[in-house]
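Okay, structure first, notes after.
All protein chains but one are shown in place.
Chain nomenclature is as follows: A and B, assigned in order of appearance, with residue numbering initiated at 1 for each chain independently.
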Amino acid sequence: MIDTHNRTFRAGAVITGIMLLIILIGLVWTPYDPNAMNGAAKMAPPSLAHLLGTDNFGRDIFSRVVQGAGATFLIAAVSVAAGLVIGVVLGGLTGWYGGWVDELLMRLNDTLTAFPSILLALVLIALFGGGKYNIIFALGLLFVPTFARIVRMEVAKQKELDYVRSARLMGVGSMRILFVHILPNIVPVLLSTIAISFNNAVLAEASMSYLGVGVQPPDPSLGRMLNEAQSYLLSAPWYALSSGVAIVLLVLGFGLLSEGLGGETDA
Amino acid sequence: MKKRLFALVLALAMTVALCACGGDKPSDQTVDPTNTGSTGEKLTGGTLTVGIAADLDTSLDPHVSSSSAGTREVLFNIYEGLMKPDTEGNLIPAVAESCTVNETADVYTYTLREGVKFHNGADVTVGDVVYSLTRAAGLETGEPLVGEVKGIASVEAVGDRTVVVTLKAPDAEFNAYMSVAIIPQGIDPNDSPVGTGPFRFVSHTAQDSVVLEKFDEYWGQGAYLDQVILKVIPDPQTLVMSLRSGAIDLACHLDATQIANMADMTVMEGSSNVIQALYLNHDFAPFADERVRQALCYAVDKRAVIDLAMDGHGTPVGTSMLSTLGRYAMPELADYYQPDVDKAKALLKEAGYENLSFTITVPSNYASHVGTAQVLVEQLKAAGVDAKIDLVDWNTWLTETYQGRNFEATVSGFDSHSLSATGCLARFQSESGKNFINFKNADYDAAYAAAVSSLNADQQTALFKQCETILTETAANVYLQDMSTFAAMQSDVGGFVYYPALYIMDLATLYRIG
Partner (left out) sequence: MGTIAKKTGTLLLTLLLVSAMAFLAFQIIPGDPVTKILGTDYTPERAATLRHELGLEGDLSARYLRWLAGFITGDFGISYSYMKPVRQVMQGKLAVTAALSVLSWLLVLLFSIPLGIALARYHKGVFARAAATVNQVFMAVPPFFIGILFTYLFGLLLKWFVPGKFVPFSESFWGCIGYLFFPALAIAIPKAAKTARLLVSSIMGEMQKDYVRTAYSRGNSRWMVIRTHVLRNALLPVVTYLAMSLADIVAGSIIVEQVFVVPGIGRLLVASIASRDFPVALTIVVLIAALVVFMNYVADLVTQFIDPRVRLS
């Protein structure tokens, strides 16, 4: 078992590593300006000059996929980070102190989990409008309950353990115990949740943008590009394929990482 | 007198329709050379599925003037007026059989055609005609439903086949507005649209489809098809995919990029009568400054827009006048602002908006506007202007952007309802209800008022041209093009026709080829 987990983790790390590398390079350099239009080279098939061909405005698809993947990655990372921080604080405090606030928040939590993430994201978009920042906000909000629940559960468990009791007896402050002593012990559990959440964020962003309510053009986004590529399925199937495969690789990499960490396979 | 005429013209102006893509002119019609499809025999009967980009409006009342172009082009097949347009740009009698006008052009006498029936089987009576015109002109309520016929003073039935319409002021072109729908008394068109057209309304499923059936008792040359299903597909990509797959038989108002690689289909191009521009809201602080607007004009290369977004199809324009309205068209204004990034930057600096940023609202269901907006963003970036795109659905665009005037800039298109210059220019009067860009220019108002009250044709034309020039010189909007439009259909579909200057989709002329 350990062996397979290790191998899975390594495969995930390699895929994610390569994707990250391409994205990082894309931040400083892409073969072409992803938004630069070129009337002379519209819908060009893949070639040495344009690795993945060009789109209907003559924009280089490879550059756009790289930048789109970067945008998608960033949106997912920021929203997971936001959800994580708020979730950890909220879950930690409620788990530590308990009481009616704990009850209330957990009820709220349960209610929120009744809404599938795509649905909740759509509702939030309906309320606050689309666009890059609103997507981050909506997804971040979405992840708070997930993290809060896990942290709360773990804190409640660890609270009773000997090391915490002795720390208390020694007069260590609550906040210090919570965030300095307990938190590091929860990290392994959190890691796989982070990976799963990241995957959900990538999928949700891609779905929203595909539906046209997420990232707005001309900002590249993998979902948005998939939508545009649909018009050219017959004449330029590589357009849809390349943006779709980029999504798959992002999700696959983190999926393998999460499994390697011993997490659940599903969200 | 002047005032009354002005009021009349103002009323006409109110009826200028807006739309995002437009009606077309038969003379510019070309058939894609790779296609010679329509050689087979015209079949009678059958069903055709037509893709439409926007769902129908809530109200299918033909007298609701705020209806969108997409709804009007469908209603054209259900309702008819006393007169109707033909494909040559003439008006022909429809529910009426003939019309006589008195010498002073303020009394119009219509004789009803015999044997015209409503879709519910009832004969059209003079009572129905009087009811319809009275309702449209708001003679009883005091509030006209159809702005175009605001000039009607009274409608009377004489005998059982004649209707006399008296106008408040002379109008030689009044018949142009008599395409206003004739509806039966006592039936609310909101509940069931009943007209006299070649097709009768069967059903409307929200966000999905509209079903029309051939009206067998139509008075004239009826439809070839038995049934037409209008399929609502707001996503441009899906619309093209559905056309490719054969899920729909026909779609019109497509742009050049959408019809690429449709070799096995029949594609028809028409010169549209829609002025596409980056319309600017003058109430948005930076755009109140003429220099900023001019800077944008210099920053934009409209020919490059047409090349990139439209594959080179479209006529550049420099003002709000259709290139097809020969007498008033001013093609020389198209290049008034030569693309010049440095000049744009200098003007922005002078105005104190060096880091100008704004949002372009675009109706997402019209691929041509979305494409154009993306090209504009790139061009503006070169001049240091940061423009963002906000895609909204058609309904939101209508209510928020157009009616609510809550926007900074928008890429859209406007057509004209009539062959007169007023159709294009009326909306830019300071107080016009359709002046959604909040353009306020005293010279313009004066020239416009003088033009409509002028009795000398040459002088009138000169005054309208003065209005057009003001729009260009003050950079009222960043004018782009008179758009080209394409209709694509499966190779076994024929009979698609373009109407001049009107936003019409005539389903009655369509047939299957056997």
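Keep this in mind: a contact is a pair of C-beta atoms (placed from the backbone, for glycine too) under 8 Å apart; a residue touches a chain by one contact, two chains touch by 3 or more.
Here the structure is a predicted model, which is why all the values come from computation and not from measurement.
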Interface partners of the hidden chain - shown chains only, full complex considered: A, B
Hidden partner chain, touching residue among A:21, A:85, A:126 or A:175: A:126
Which residue of B:125, B:238, B:359 or B:453 touches the chain not shown here: B:238
Which residue of A:74, A:89, A:167 or A:211 touches the chain not shown here: A:211
Contact footprint on subunit B, counting only the chain that is left out: 49, 55, 58, 205-209, 233-235, 238, 241-242, 244-248, 364, 392-396, 399, 403
Chain not shown, touching residues in subunit A: 1, 8, 107, 110-112, 114-119, 122-123, 125-127, 199, 203, 206-207, 210-213, 226, 229-230, 233-234, 237, 240, 244, 247-249, 251-252, 255-256, 265-266
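In this text, only the chains that are shown with their structure count from here on.
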Centre-to-centre distance between subunit B and subunit A (centres being mean Cα positions), rounded to whole Å: 45
Contacting residues of subunit A [partner subunit B, same complex]: 35-37, 39, 42-43, 56-58, 130-131, 212, 216-218, 227-228, 230-235
Residues of subunit B that touch subunit A when the two form their complex: 235-238, 240-241, 244, 257-258, 260-261, 304, 307-309, 311, 364, 367, 370-371, 373-375, 377-378, 381, 388-391
